[in-house]
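Complex shown without one protein chain; remaining protein chains in place.
== chain A ==
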Amino acid sequence: MISQFFILSSKGDPLIYKDFRGDSGGRDVAELFYRKLTGLPGDESPVVMVTSGGRRHHDGHHFIHIRHSGLYLVVTTSENVSPFSLLELLSRLATLLGDYCGSLGEGTISRNVALVYELLDEVLDYGYVQTTSTEMLRNFIQTEAVVSKPFSLFDLSSVGLFGAETQQSKVAPSSAASRPVLSSRSDQSQKNEVFLDVVERLSVLIASNGSLLKVDVQGEIRLKSFLPSGSEMRIGLTEEFCVGKSELRGYGPGIRVDEVSFHSSVNLDEFESHRILRLQPPQGELTVMRYQLSDDLPSPLPFRLFPSVQWDRGSGRLQVYLKLRCDLPSKSQALNVRLHLPLPRGVVSLSQELSSPEQKAELAEGALRWDLPRVQGGSQLSGLFQMDVPGPPGPPSHGLSTSASPLGLGPASLSFELPRHTCSGLQVRFLRLAFRPCGNANPHKWVRHLSHSDAYVIRI
């Protein structure tokens, strides 16, 4: 049960404020939230905070929030509620607002204040959830979204996906997918589009001797549909797709994942036999399937790093040679690759020799940042970095064991995107629509695959 809901910008300005029960103070609660959040000691979690702000009518309430697209979505409640449900509701609200406003962001929210309030009115009644289905809500929502610039198909970029919050925020989401589900009635003809994305997040830990300590893949199949609701579609997955450790399919090694969960609207009649998902998606965004896979990857890891470190304690000279090999198939490539290597304290200078001109390396916040905008599969790149580290004060006495590398060096972490590549090997074979538009062109179908790094750590 929710008392209030508000949206704050990243700077703490209230964009949306709605009180559902009138039992918990006024608007200044939003200000209190931001004050508490910024004043919180580093070791405390901001996810749930109590509202003891000094004034009595606030007390006994809890703030629960998520951060999404640079915004704070916050609810207050006075009950000891289920945190899982509330967080789920908040992320659902974020998706819903994204569906209706086109995309979620400070600009779109402030342009569509009326629409957001209308939505909140329908979703929550006296603090209880009525419905969060994009489809049901369509019947009640009258306001049309204000879109900043007209939509054009030519904006489609190959990597930007609607939902994937990749680490490189400089990749703008493609504007084709970021338009509202309820755009004006006039451009009906353009609306017949479906976006299907397979997005995988990869987290890897490699020991200093090169052995693989941990691989973890979190995958999602996301669908954003602009087709009329109720039009049936069938999604065919790789036939060798197996779930669990024991199942065997086909003759090859199979595409194996540990666990799968489906959205409740997915019909699995044909899943066992042909790996086909059948569903009648509502308009808007929907996570069709989630899966995870650990420890056992069918393909080689996308990157291997071969570091060598020379450390002369006496003169404080540190030389790091990094060789990065990309083990993707030669037709694929990795984009926006960035290597982040924490350095010992007090590093002063950096000189570099890089293997190709479009690379860039610099010191930032006590770490080395090596940017490689584009890495072709099968290629190998290297960088030689020399730094000066003034020694620690006091004589290096007592014959302490000087380790090969100085304190604070490493571990290296890589971030990257792999367009048209899934680490698990899962592919969408086909996307078929039963929908026949009356006298119009066939609907556009966009099927995209993408992997990106969550944490790709290599110990040195």
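As a working rule, a contact is a pair of C-beta atoms (placed from the backbone, for glycine too) under 8 Å apart; a residue touches a chain by one contact, two chains touch by 3 or more; residues count from 1.
In the analysis below, contacts and distances are computed from a predicted model.
Chemist: If you look up the hidden chain in UniProt, what protein name do you find among "Neuronal-specific septin-3-like isoform X4", "AP complex subunit beta", "Eukaryotic translation initiation factor 6" or "Importin subunit alpha"?
Modeler: Missing chain, UniProt protein name: "AP complex subunit beta".
Chemist: Just to verify: which one of A:His340, A:His421 or A:Arg448 makes contact with the chain not shown?
Modeler: Per the contact definition at the top, the residue touching the missing chain is A:His340.
Chemist: Taking the full complex into account, find the residue in A:His263, A:Arg325 or A:Arg369 that is in contact with the omitted chain.
Modeler: Missing-chain contact among the listed residues: A:His263.
Chemist: May I ask which residue of A:Asp197, A:Asp216 or A:Glu285 touches the chain that does not appear here?
Modeler: A:Asp216
Chemist: Given the contact definition stated above, which residue among A:Arg67, A:Arg111 or A:Arg420 touches the chain not shown here?
Modeler: Looking across A:Arg67, A:Arg111 or A:Arg420, the contact with the absent chain belongs to A:Arg67.
Chemist: If the hidden chain were put back, which residues of chain A would touch it?
Modeler: 42-48, 50, 52, 56, 59-60, 62, 64-67, 80-91, 128-129, 131-133, 165, 167, 201, 203, 205, 207, 213-214, 216, 218, 259, 261-264, 290, 292, 294-295, 340, 342, 366-367, 392, 394, 398, 400-401, 403, 407-408, 411, 413, 454-455, 457, 459
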